[in-house]
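Removed from the display is one protein chain of the complex; every other protein chain stays in position.
For clarity, chains are labelled A and B in written order, and residue numbers in each chain start from 1.
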Amino acid sequence: MAVAELELPAAVDDGPTAAERFIAGILPENPTFRQLLGMCPTLAVTAAMKPALTMVAATAFVLISANVMVSLIRHLLKPHLRILVFTLTIATFVTIADRLLAAYLYPMSVALGPYVPLIIVNCIIIARCEVCGSKQGPFTAFADAAGNSLGFLIGLGSVATVREILGMGTWFGLPVLPAVVPRWVIMVMPPGAFIALALLLALVNWYQARPKRRAEV
Amino acid sequence: MTAEPVRIAPAPALHVAPGPHLTVSDFTARRMMADVLLALLPVAGVAVWIFRWYAVLQIAVCVAAALLAEALFSRLRRRRAPLDDLSAAVTGAILGLSLPWSAPWYVGAIGAFAAIGLGKAAFGGLGQNIFNPAMVGRAFVMVAFAASLAGGAYVRAEAALPILTQATPLSLAKGTAGAVALPGLWPLFLGNVNGSLGETSALACLVGGLYLCWRRSAAWQIPVWTLAGAAAAAVVANLLDPATPLTVLHHLFAGALFFCAFFIATDPVTSPLSPRGRAVFGFGVGVLVVLIRTLSSYPEGVVFAILLMNSVTPLINRGTVPKPFGGAVELPGGAK
Partner (left out) sequence: MNPPRASFFSQSWLILLLGLLFGGALVAVHTNLSPVIAANQRAETLRQLPGLVLPAAELAGAEITVSGDRIAVRRASGETLDLAVAESEVAGHQLYTLAAAGGAPLGYVVRGIGSGYADDIDLLVGLSGDLERLTGLFVLSQKETPALGDEITKEPFRRWFTGAPATAPLVVVKSAAEAESAPGRVLALTAATISSRSVCDIVNATVAAVRPQLAAAASAAAPAEEGETDGGR
């Protein structure tokens, strides 16, 4: 067995710094709007703010734990078996998060249903393990995971805000629209998720395109 | 911000354009849309006669919102707002005529924005859309404001006009099994019943529709085959369930079938191109309408029938390419 196979090519900590990783995850490489990762929870649990934020919290817990864990054992990873190790690590933390929710936030656990176990297949987490966790130190991995969690919070929070306010006239269950404003039932149904996400994505892209177009003129 | 000047390349010495090379220059989208608006006049007239101010308001709100939406979304896409091609007005008018008289103003307004925004602008504007914009808007408000558009919403006990206190014919048929006093066929044909604004009178739709077909602004195959499909499915439904109060003629004259056949299904953008394709499309629409009426919990099935058939229109087009004059041409690569 060759020695070179033991270590990943970029095992030395020469990637972006922790601060760069943290900032990039929030807006410039926002997981929802720029990477288009983790679409399943973005569509499925954003009918209201409470389940959306519970999902963000559970995902953040798994993302941070798994990224730091992978970073700690990054020198032991074999390149061809790394995805297996990522999945194993993620699945463990997801199961812990699922049990914790069922024990201490039971109503939310019921509301989220199968979407908590499905965090295992959330591509944001495996992408961060692959891009950052398996290549950089634990502190950078932590900052990277935290930044992406905040980005995920912005993604889910914005979709859920649009859907809950339009669909139910509430935000976090608190009334924000007067009763005379009609409720758009479609927004809390599955088609509403696609429509809200598409419109927000269009808005983000449109905003991004603006300065460039000005520069061209 | 200021609109940037459109830069046009200097005219090339050799003019190359894709076919067709022989076109009737005055057969434009604008003329077609103007025809549709003209053909909608008898329908709108009957609507105003039956529903009075409710119809005027509903149609006005929808048309105004559709034009506004077209202007807004064109501006967002940095295009000139093509209000003068009248397509947005047609979408608004058809949407308005497909709504209940009782729907609040915001239903029409939001429906028109959904129709133009989600149904048309999102796909790239007129000619690019997969689904009939008016039906996208109708489906959107149907799900968003289910309570305002369900069968029961058409009926108001305190309404001033007696006709508005009666259930729509198809809700009646859906509601109670066995003995129902469905309106006779003659009132159904003339349109003297409750329902969505433009759907009540089969006669008015027929008059407007025949004008459209005569002007070639609508392909005659689509309405003919839509009605044939609905009749065929209704015959089968009647054979399977002889107790149903809806006879074949009821299926044809009640609800929005005539309106759908002549004005909605014939949208040239979202229906197939060849005569054979149009027949398949129309037949599918007709069968689906009756299927949805008899088997689903919705009393009427036009919206979903149209959207479903719109989604298979590209497939129909692919399957019904007409044979060129002189026989099929073998393309290089073995493709036919």
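Going forward, contacts are C-beta pairs under 8 Å (C-beta built on N, C-alpha and C of every residue); 3 or more make two chains touch, one makes a residue touch a chain.
Quick caveat, the model's predicted, so the values are computed rather than measured.
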item: Among the chains presented, those that the missing one touches; value: A, B
item: Candidate in contact with the missing chain, chosen from B:76, B:146 or B:161; value: B:146
item: Residue, one of A:23, A:57, A:100 or A:118, that touches the chain absent here; value: A:100
item: Missing-partner contacts on chain B, residue numbers; value: 146-147, 150-152, 175-176, 297
item: Missing-partner contacts on chain A, residue numbers; value: 1, 73, 76-78, 81, 84-85, 88-89, 91-92, 95-96, 99-100, 102-104, 106, 110, 185, 188-189
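The rule we apply is simple: only the chains that are shown with their structure count from here on.
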item: Chain A-chain B separation of Cα centroids, rounded to whole Å; value: 41
item: Chain A-touching residues of chain B, taken from the complex the two chains share; value: 4, 76, 104, 106-107, 110, 118, 122, 140, 143-146, 148
item: Contact set on chain A toward chain B in their complex; value: 182, 184-187, 189, 191, 195, 198, 202, 206, 217
